[in-house]
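Of the protein chains in this complex, all but one are displayed in their positions.
And now, chain A:
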Amino acid sequence: MTASKNHFDVLMIMQHPPLANSMPREGLDMALVAATFGQQVALLFAGEGIFQLLPGQAPEQLALKGTHRMLEALPLYDIESVFVSEPDLSNYRLDAQQLLLSPQPKSALEIQHLIASSRTVFSF
């Protein structure tokens, strides 16, 4: 676990719900390629983006691939810093333990620091 790591080359803030538009997939594509280029990448799931981490989705019913396989591949790309917004978790009455990848909850203040200390920030 890379809980102590606080400086990232690329921070991807994922805030769109799954299976609604191309943002989750295109954001993850960028994250994976950045990691392939040796960049330290972190993901922050916030707002409706949290729903991307809900287990039990059936994208095939919409003839979609979904992003769960990409999410499962993150550790293979050495992307192990996966965060979730704590205020948004509580808004949705969700627990980080229910979510895929067991993301690490971050307070609003910690999110500020995360954004400020990341070299580049992208929002998907």
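FYI, contacts are C-beta pairs under 8 Å (C-beta built on N, C-alpha and C of every residue); 3 or more make two chains touch, one makes a residue touch a chain; residues count from 1.
We take it that contacts and distances are computed from a predicted model.
Asker: Select, from "Potassium-transporting ATPase ATP-binding subunit", "Cytochrome c oxidase subunit 1", "NADH-quinone oxidoreductase subunit H" or "Sulfurtransferase TusD", the UniProt-recorded name of the complex's unshown chain.
Answerer: Going by UniProt, the chain not displayed is called "Sulfurtransferase TusD".
Asker: One chain isn't shown here. Among A:29, A:80 or A:110, which residue touches it?
Answerer: Missing-chain contact among the listed residues: A:29.
Asker: Need a quick check: the contact residues on chain A for the chain that isn't drawn.
Answerer: 9-10, 22-23, 26, 29-30, 33-34, 36-37, 39, 120, 122-123
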